[in-house]
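Okay, handing you the structure first.
All protein chains but one are shown in place.
Letters A, B and C name the chains as they come in the text, with residue numbers starting at 1 for each one.
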Amino acid sequence: MWWITLIEIAVFPIVAILLGLLLLGIDRKVAARMQRRVGPPILQPFYDVRKLFIKDTVIPKKSTWIFDFMPLLSVVSLFIIILYLPFMGLSPVLHGDMVFILYLLILPSLAKVLGGISSGSPYAAVGSQREITNMMGYEFPLVTIIFFMSWKLFSFGVAKPFSVASFTSGVMWAGLGTLGIAGALLLLFVMLLVIAGELSRPPFDVSSAGEEIAGGITAEYSGRNLGLFYIADALKLIVLTTLVVVLFFPFGISGFLGIGGWFALIADSIFYFIKVLLLMIFSETVLKTSVSRLKVTQLVNAYWGSLLMLSLLGIFIIFIDMVLS
Amino acid sequence: MQIVFILSMAVIATGMYACISSRNIIKIIIGLGIANYGVNLFLVQLGYKAGAIAPIFTHAQSLPMVLPTPQALTLTNIVISFATTALMLSVSLFIHKKTGSLDIKEVGGLKE
Amino acid sequence: METYAGFWHVEWFLTAFIILFFITWLIKSLGDKKYKSGIQEDIFLSGHQEKEYSDYIGSENLYWGFKESLRRYYSLMKKMHNGIISEYIFWFYISILIVLTFITFGVI
Partner (left out) sequence: MTGLLMHLPAISIALPLFSAFLFQLLGRHKKAKHILAISSITVLELMLILQLFHVASAGNSIYVFGSETPVVQLPSSYGIPIRISFQVDMFNAFLSVLTSSVMLLVIIFSLNSLKEDVGKFYVILMLMLTGMLGLLFTNDLFNLFVFLEILSLSTGIMVMYKANKFSVEAGFKYLVISSLSGLLFLLGVGFIYAQYGMLNISVLASIISIGLIEKIALGFMVVSLFLKSGIAPMHMWLPDAYGEAPEYSVLGVAMATLTCSYAFIRLLFVFSVGELGTLLILGGLLSAIIGSTMSLIQKNVNRLFGYLALAEIGFIVTAIGCGLISTESNLVFSTVSGGLFHMLNDVIDLGILFFISGIAIRIKNSKELDNLSGFGDNKILAVFFILAMFAVSGIPPMNGFLSKLIIYESTFAVSPLIPIILMISSIIILSSLVKVFYSIFNGKSNKKVPLNMMVVLFAAVIAMLVITLFPDAVINNLIKPVTDALITKSEYRSIVGV
């Protein structure tokens, strides 16, 4: 059986790249539609990546060897996260721990930052320290929500509350009163904003602010390296939306429709794709077209102040609901 | 018996108060010394028995003797506090040579 | 490795890492072969580069955003770590009081 996992390890990432680029294309298309303009074709990201891979790769004189290695590490770490999450509605290829996934989520942006600071350009240095500030910011609400959820599973007596399998087992949102649903919606709202932050989408895109710091972290990247970072961005979109699916919508459609075998797989993956699509649209396409960029200082205040309070409020409401029921 | 206990606590308290209220390094070292004397006094009076003689066995009258162990503890503590005070005094000499003053505010160079 | 509420398997992570590293390296090598490796260019600077590299962003003003948003916390920290020995000892006395009251009144 283990060779099946080996094949899955090799195949899933490629599927994830295609899916991610497709989602990015849809994202730009929907954003354009929202601003009443036609927007690029859906397959535009594929053309972008192909163009980047054709272009020359310029390595600045002052940069160290890490500059060339980090795009690789960023993509590899995202591939690994995909294996540990229930991608395409199927059960995860490798069984992992929620704390492990939380920490592994740091690796891609850390690789991007290390690449940025060793690229030698002051713009990239400012961009990467903004990215780290952004990372320090969004970790707080993210960690609070995930640890509360596993504590909730723990209070339900689940054996291994941190493993992904116990999250997808649906025990989490089993007995929820109306109050609990309100709290869960609040947590979902905070989670969507945190995801927009992790993807450094407009309200939180201080690190790759085109106007202020000339392209931010990837100022000095070009050619293949920039292509890899583009793929990493697409993969991150897939990973984060899958994470929200695991946390908030772990149920599959096939059980509901009662079809089995291969059709169940296809139905599940289509339902998964719809969930991911809707999450992406609501989390950052809507935000991208409606909100302008925050300053770096407001960024940390937003995360550690208002978003954290919101998540604590949501947790408190769910806690009351748990006590009542 | 209780009076000596309270007295030694008072001596320790004054020594510790001296450490935080004085601005001169030498006074801090003196404060530490006083606190050490307080602890020594407290240790010695632990073994005290009314009417007992010092625990010296040679030519001792046949009277009950005071407990020897706390005195051994006090002896070691005196030696240790002597070494620490000597070291701290030489360090304060060195600080004065390097920074020209003994005031803890000027000497406090290592800020945040 | 079993922990109280989770688990961690190094070997799965390492096999996945090696395989995926190889796959990503393949994807990267898809790039343009003809490119002359190591075209040494100057970094992009809107103006003339007169200063040595590290003078641009010293380690002092990294994380300016984070320090700025936690301004009150850091000013409190500066007051707390002001280098005066009697302040440190004062904190020690406060901790003694806390521990003694805590331990005598047995507040769990």
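Assume contacts are C-beta pairs under 8 Å (C-beta built on N, C-alpha and C of every residue); 3 or more make two chains touch, one makes a residue touch a chain.
Not measured: the values here are computed from a predicted model.
Across the complete structure, the visible chains that the omitted chain touches are A, B, C. Interface note for the absent chain: among A:42, A:143 or A:179, the touching residue is A:143. Remark: the omitted chain is touched by one listed residue; of A:20, A:71, A:89 or A:120 this is A:120.
Against the chain not displayed here, chain C makes contact via residues 1, 3-6, 8, 10, 13-14, 17, 53-54, 58-60, 62-63, 66-67, 70, 73-74, 77, 80-81, 83, 85, 87-89, 91-92, 94-96, 98-100, 102-104, 106-108.
Of the residues in chain B, those that touch the hidden partner chain are 12, 16, 19, 25, 28-29, 32, 35-36, 39, 42-43, 46, 67, 69-70, 73, 76-77, 80-81, 83-84, 87-88, 91-92, 94-95, 98-99, 107-110, 112. As for the chain not pictured, it touches chain A at residues 62, 64-66, 97, 99-100, 102-104, 106-107, 110, 113-114, 117-118, 120, 125, 128-129, 132-133, 135-136, 139-140, 143-144, 147-148, 150-151, 154, 162.
One rule holds in what follows: only the chains that are shown with their structure count from here on.
Computed centre separation for the pair chain B/chain C is 44 angstrom, with centres defined by C-alpha atoms. For chain B, the set of residues touching two or more other chains is empty.
Not a single residue in chain C touches at least two other chains. Remark: chain A residues 6, 9-10, 13-14, 53-63, 71-72, 75-76, 79-80, 83, 94-95, 97-100, 119-123, 125-126, 129-130, 132-133, 136, 150, 154, 160-163, 206, 214, 219-220, 223-224, 227-228, 231, 295-301, 304 touch chain C in the complex. Note for the complex: chain C touches chain B at residues 77-78, 81-86, 89-90, 93.
By the touch rule above, chain B contacts chain C in their complex via residues 16, 19-23, 28, 104-105, 108-112.
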